[in-house]
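With one protein chain removed, the remaining protein chains of the complex are shown where they sit.
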Amino acid sequence: MIGGGEGSFIGGVHRIAANLDGQIELVCGCFSSRPEVSYRTGRALFLPDNRIYGSFQEMIEREASLPEGERMDFVSIVTPNHLHFAPAMMALEHGFHVALDKPMTFTLDEALQLREKVNSRGLLFMLTHTYTAYPMVREARERVRRGELGKIRRIYVEYPQGWLYEDCSATNKQAAWRVDPARSGKAGCMGDLGTHAFNIVEFITGLKATELCGELISFVPGRLLEDDGAALIRYEGGARGVLTASQIAIGHENSLRVRIYGEKAGLEWSQEEPNTLLMLWPDAPAQILRTSNGYLSLAAKHNTRIPAGHPEGYLEAFANLYRHFAQALQALAVGETPAAEDLDFPSIEEGVRGMRFIEAIVSTNETEQKWIPIGD
Amino acid sequence: MIGGGEGSFIGGVHRIAANLDGQIELVCGCFSSRPEVSYRTGRALFLPDNRIYGSFQEMIEREASLPEGERMDFVSIVTPNHLHFAPAMMALEHGFHVALDKPMTFTLDEALQLREKVNSRGLLFMLTHTYTAYPMVREARERVRRGELGKIRRIYVEYPQGWLYEDCSATNKQAAWRVDPARSGKAGCMGDLGTHAFNIVEFITGLKATELCGELISFVPGRLLEDDGAALIRYEGGARGVLTASQIAIGHENSLRVRIYGEKAGLEWSQEEPNTLLMLWPDAPAQILRTSNGYLSLAAKHNTRIPAGHPEGYLEAFANLYRHFAQALQALAVGETPAAEDLDFPSIEEGVRGMRFIEAIVSTNETEQKWIPIGD
Amino acid sequence: MIGGGEGSFIGGVHRIAANLDGQIELVCGCFSSRPEVSYRTGRALFLPDNRIYGSFQEMIEREASLPEGERMDFVSIVTPNHLHFAPAMMALEHGFHVALDKPMTFTLDEALQLREKVNSRGLLFMLTHTYTAYPMVREARERVRRGELGKIRRIYVEYPQGWLYEDCSATNKQAAWRVDPARSGKAGCMGDLGTHAFNIVEFITGLKATELCGELISFVPGRLLEDDGAALIRYEGGARGVLTASQIAIGHENSLRVRIYGEKAGLEWSQEEPNTLLMLWPDAPAQILRTSNGYLSLAAKHNTRIPAGHPEGYLEAFANLYRHFAQALQALAVGETPAAEDLDFPSIEEGVRGMRFIEAIVSTNETEQKWIPIGD
Partner (left out) sequence: MIGGGEGSFIGGVHRIAANLDGQIELVCGCFSSRPEVSYRTGRALFLPDNRIYGSFQEMIEREASLPEGERMDFVSIVTPNHLHFAPAMMALEHGFHVALDKPMTFTLDEALQLREKVNSRGLLFMLTHTYTAYPMVREARERVRRGELGKIRRIYVEYPQGWLYEDCSATNKQAAWRVDPARSGKAGCMGDLGTHAFNIVEFITGLKATELCGELISFVPGRLLEDDGAALIRYEGGARGVLTASQIAIGHENSLRVRIYGEKAGLEWSQEEPNTLLMLWPDAPAQILRTSNGYLSLAAKHNTRIPAGHPEGYLEAFANLYRHFAQALQALAVGETPAAEDLDFPSIEEGVRGMRFIEAIVSTNETEQKWIPIGD
């Protein structure tokens, strides 16, 4: 693991998620750019000192020099956005598979370089768009694929949070880097939340966004990055979307919600009640689909562990990504082709799409041109 | 009453609403442009034949000629949009107060003429934006007025319906005129639903929308008016809104919902669960406010009849408008000044605002200019 | 109308409900045992003085002496429980149809006498168990009748309120008579709420309760009647029920809720969200049935006025009872047989059942015998 030292939120989440199914073991790490923090964190995680590193360069080089079977199998990078590219690129170059947090890179250019590297090296690359790993999001995608909704027409996706409704960067480490362009990148709210919202729609519908028209706002005085924004989005095939994201919507915790309407049916899913998927029909009652029931597709079942009515949450969704990633690695390790469902995690392409979205949403805010194309 | 013959939805609603509190009695009507329908409807409503009319012109002239105390006190006009202006104008010219359904007129120009007439004649004019008469919408406005939300930042308003997801104009009278530009006007979905959504935000926040950027879509093949649309809206003072409306969002019945976030708090209200208002706080639990409780403001109490937990619905909200209108008329009849709360119904200004909105939303769809100003 | 003077809750509700559909007109009334209150109330309701009475005896005698067509068609009795029997009996004896609030009488014996009178006179008698008139309660009954649930096994019915959580009888007229044995009868909470809960189960399932085992409690110090209670109930055919009612369940407004499970399916309905009925299936997603949709039965449609998504509430449910009662009266007036759906209101039998329930629930509290039979 690279990153995830004391005070990190997502580092601990990655560790629990990777560990949850007993398929992955933390063997080494560089948890901070400050070596003393890295060592303190590593020891608390029961790592031996010789597998705790003071820099990611040292770690990757040293691990690469260890004999197979002893060295790490892959690296998880959980640093702030500006520190994604360098360790990811170096790990790939040294032959390590990579799990990386989103947004994938600091700039689109880095994303494109990374894509080229991943593709040329043939290594596994997983981008942790956690929300796509909830069983009911998989079910939603399956329903769309089966044609139950018919041609998609209208998409609403929203991702309101409220925790940054006032300036708390001085006291909150999580807040501090997210509102700092030097660490977060061009976008604030849209990089942190908007990319998830953008991704989950493309994931469920299989449709690519082609152009957007939007606006970014920084409501909190003095904040350098936007803390709120909204965009109209056009998708291939004629579907239309509205995407909103906010960090100042007081009272909202982490309320990612997506609603999709086709010619024949609609569906609705909310991250805060993740085990429910609502199916909406034109001349019949709405149906409440619930995780772990027999009527669900294999896509949902492959991402569930326990019986219906025993709520699975965010950590389980995150663990689903790691479980499939681990199973794919195991298959590769024994020379087999990974099962399709184990390769079904967000990858380098989703990472590039996310950076395209950031480019476009930042551009839209800077021109009077109504529609901004989103490249491939 | 003008309009509201057999097969009309809103005519019956107006009659129940006006009648509900026992303050208003239907005394005459021209219920259809086809006299035989008008007579059949009137008789079923227990009207004597001499107060049933075959044309609105005949009705207004005849009623105006009756002695005071015998003639109608005001006229309710519940015809399709293209038949709002002429009877409203004629009624005003003959000295009758008017209650009119929204959108107020067929064109903005008609709206401006009507405004001039109302203002010059000093008559009461009520536009039946029903949703503003729910007690919890009044409470929401009161909370904003008191400053509980602080300065408003972000507004989401949505109004999805699903009933027009396919072409049903041949079999459904309600659908037929709504999708016909000759009867509905320039806008379809936005005239029918968008105007409500636009209005409720201005009503609750007290903020005027200044410009918008949006898109209208007609998803159902062959439909001449849009059946779906979305817009980004800028409000005076810097607040930003997103307004969506749809007639093809399968599974939605009449799901007007508004969410407003300020510097200090947020609130949320949904028409389909109208007796609940959610108050959202930054460092405290959300609160569920419910109709008819002692902790509500007078603004809510003036629009409620029965104890908490006894659901009041759409007809009661509609009746609130008529009750206050009736009380204002009674005050005028005896030479008194109506109470402020009885004059607190949507009026000619809201009607003009709605037409401004329709103008702007139709314009935005026809240009590459990003932001379209909304006039006063 | 008898009762319903100033300060009455249910009197105003009856008037609005009777009036709502324009089929019933208030023509006379004795609104209070204090003549000056009766006159003041009647005048405020636009009644002429000669149709306002100072005692119900005077009213019934005088109205009976008026020529047909001029006299009242039926009488609504909305007095406290101890004043139900005498005016109802007298009205029936003078040939008037009767609408009466629940619980039907002060004692079981009165109920049995009233039943005999109703049956021997052949007059219409309606007991206003309002909750059975919600469209989705009718739908629930229809679903059971059709066999969709299979044989009924388990029933939960609850009716919590919180408004009497402390002693408020000195300041609240509604509270005062409900906690007074001299006006309310043997039972407090169970008479006011329990009878509704008991009734709605028998209404929906068509099953008669045969015996019960329960406990009544008076939690508020000094209160003479119970303000809370619970009972296990056995139904014919082997179904088992749990009935709870409370006036001290803080935070609850009027939360009547019924859940019924059979061999093949289950259903759930809540009075505070009356337009939704949940259908529960063993190997398929739950379904959300909503008022006014095309997939509902005629039983629901006959009790609905407006399109889906326009909430109908308590007053509309109440008005459904009066509407059907009025239509049955109209049919009788012209010598026709009323339509079955118009006679489908709670009647004298439901009234007797309610009194049987009160007898049994009060008995169970006074003995160590586990099961108390409920007579017919």
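Here the chain labels run A, B and C in written order, and each chain numbers its own residues starting at 1.
Assume a residue touches a chain if its C-beta (ideal position, glycine included) is under 8 Å from a C-beta of that chain, and two chains touch if they have at least 3 such contacts.
As the structure is a prediction and not an experimental result, all values here were calculated from the model.
Of the residues listed, C:21, C:110, C:192 or C:228, which one is in contact with the missing chain?
In the complete complex, the chain left out is touched by residue C:228.
Given that one chain is not shown, which residue among C:4, C:29, C:87 or C:266 touches it?
C:266
Looking at the full complex, which residue from C:214, C:274, C:309 or C:346 touches the chain that isn't shown here?
Answer from the full complex: C:214 touches the omitted chain.
In the complete complex, the non-displayed chain touches which residues of subunit C?
153-154, 156, 158, 162, 165-166, 213-215, 217, 219, 228, 230, 232, 240, 242, 244, 246, 248-252, 259, 261-266, 278, 280-282, 286, 367-371
Go through subunit B and note every residue touching the omitted chain.
Looking at subunit B, the ones touching the missing chain are residues 279, 283-290, 293-295.
Extract the touching residues of subunit A with respect to the undisplayed chain.
9, 12-13, 15-16, 19-22, 26, 45-46, 161, 163, 252-255, 271-275, 290, 292-293, 305-316
Here, only the chains that are shown with their structure count from here on.
Looking only at residue numbers at the subunit B/subunit C interface, is the share used by both copies over half or under half? Answer same or different.
Here the answer is same, because the shared fraction of interface numbers exceeds one half.
Need the most distant chain from subunit A, centre defined as the mean of C-alpha atoms.
C
Suppose every chain is reduced to the average of its Cα atoms; which one is closest to the average of all protein Cα atoms?
Given all protein C-alpha atoms shown, the central chain works out to be B.
On a C-alpha centroid basis, what's the spacing between subunit A and subunit B, in Å?
43
Please report how many Å separate the Cα centroid of subunit A from that of subunit C, as a whole number.
55
Let me have the rounded angstrom distance from the C-alpha centre of subunit B over to the C-alpha centre of subunit C, please.
35
In subunit C, which residues are in touch with two or more of the other chains?
Correct list: 290, 293.
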